[in-house]
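Removed from the display is one protein chain of the complex; every other protein chain stays in position.
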Amino acid sequence: MKLLQDYPVVIELPVQWGDQDALGHVNNVVFFRWWESSRIAYAERVDLLGEGRSGRFGTVLASMTCDFRKQLAYPDTVLIGARIGRVGNSSIHIEHRLVSRRQEATAADAVSVMVSFDFENQTSCPISSNVRAAIRSLERDRPIEGLAGC
Amino acid sequence: MKLLQDYPVVIELPVQWGDQDALGHVNNVVFFRWWESSRIAYAERVDLLGEGRSGRFGTVLASMTCDFRKQLAYPDTVLIGARIGRVGNSSIHIEHRLVSRRQEATAADAVSVMVSFDFENQTSCPISSNVRAAIRSLERDRPIEGLAGC
Amino acid sequence: MKLLQDYPVVIELPVQWGDQDALGHVNNVVFFRWWESSRIAYAERVDLLGEGRSGRFGTVLASMTCDFRKQLAYPDTVLIGARIGRVGNSSIHIEHRLVSRRQEATAADAVSVMVSFDFENQTSCPISSNVRAAIRSLERDRPIEGLAGC
Partner (left out) sequence: MKLLQDYPVVIELPVQWGDQDALGHVNNVVFFRWWESSRIAYAERVDLLGEGRSGRFGTVLASMTCDFRKQLAYPDTVLIGARIGRVGNSSIHIEHRLVSRRQEATAADAVSVMVSFDFENQTSCPISSNVRAAIRSLERDRPIEGLAGC
């Protein structure tokens, strides 16, 4: 789909009836569940999540920004694309786009900022070169801020 | 409150606006989040949960039954009572009642069946005498099926 | 799929990472969102829902029963089947079965009891002959309690 052509990782999820709130639209909170699923789908592709709950190193969600563009309703299916916007020393910006199949339009855009974290020392730590290489491979020739020199 | 006088563990929770669905009432799924919170509040009082994720022994939810009696809406506050209905060899029935402060009425009743479980051997195991004693102490003189002989 | 061969309405839903709780399994509450989606998928096929929020007649969820058989985890996809168990004068029992693709096993069974309701008079009302006929047509030759004489 053209709206998602720059997004190398796309997931597809159904709108459930119960995702709707008292105004008859998909509740805003549901979008954040979807961003999370998109973020994890991307992270799995570049081995970003670390060793999970028991490990010393991992990645934490530092911030989220979301712009709502269209209201959604049941029934529908959404496509959620993820791509890297920027790679810092210890942070990664994942850009998400949510497209409604029914409306054939972008319903929302979002950014997740994730930070590589050392749980033992409770401090941020550099994004590994393995993760950088995996991102470069996945994103092909799209230029990404902060990834050039790696 | 009289509607909950036989329930030794009562928690109080607010209805949030977003708990409502497209029909303008609190969605049925929210009730199950509340039953879970009630179940855990009771379990904490009688040390029923075991050692959690890392332990060998724990308690699993085997079944849930819920009768819906009234529709709820925002704003409201709900009280959820829990009491033991029956204690078997390896299972415990927790009876829940949900009361709406605004309606001063029971909005739903439910039963959680929990089973004591040995995760290493993947089999149910007997409810410990400590848990039985804690239940008897918490429930005072209310007769409980299966608890007499302990 | 053989486990669902008697269920005329089957939906397929992904497990999302965030469906998991602190024990590392899909939280029990998520199952009830899925039962709801299954219930609505069935209801749409037999025109059971009525005119929705603004109408005089509709269908309300009177009770839910759920037996949990397997724990689920991300990633997985679930199939949820729905069929009619019983049709009363004003109530319909929908039986649900949830199958994990990864485990190729039934993870839970449930029953939703729905009641046809007259919101103006705040009383239950008979299941219409249209709905009965639609159920008979959808369920083919499977015998259903309470549907014979319609």
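To keep things simple, chains are lettered A, B and C as they appear, and every chain counts its residues starting from 1.
In this text, a contact is a pair of C-beta atoms (placed from the backbone, for glycine too) under 8 Å apart; a residue touches a chain by one contact, two chains touch by 3 or more.
Quick caveat, the model's predicted, so the values are computed rather than measured.
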Chains in view touching the one left out | A, B, C
Considering the complete complex, of B:P14, B:G55 or B:P126, the missing chain is touched by B:P14
Taking the full complex into account, what residues of subunit A touch the chain not shown?
-> 22-24, 27-29, 32-33, 36, 52-53, 60-68, 71
Note that subunit C touches the chain not displayed via residues 17-18, 20-22, 24, 27, 29, 74
With the missing chain put back, which residues of subunit B would touch it? List them for me.
-> 13-14, 16-18, 24, 33, 36-37, 40, 53
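The rule is simple: only the chains that are shown with their structure count from here on.
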Could you tell me which chain lies farthest from subunit C when each chain's centre is the average position of its Cα atoms?
-> A
Distance from subunit C to subunit B - Cα centre to Cα centre, in angstrom = 24
Any idea how many Å lie between the Cα centroids of subunit A and subunit C?
-> 32
Multi-partner residues of subunit C (at least 2 other chains) = 24, 33, 36, 53
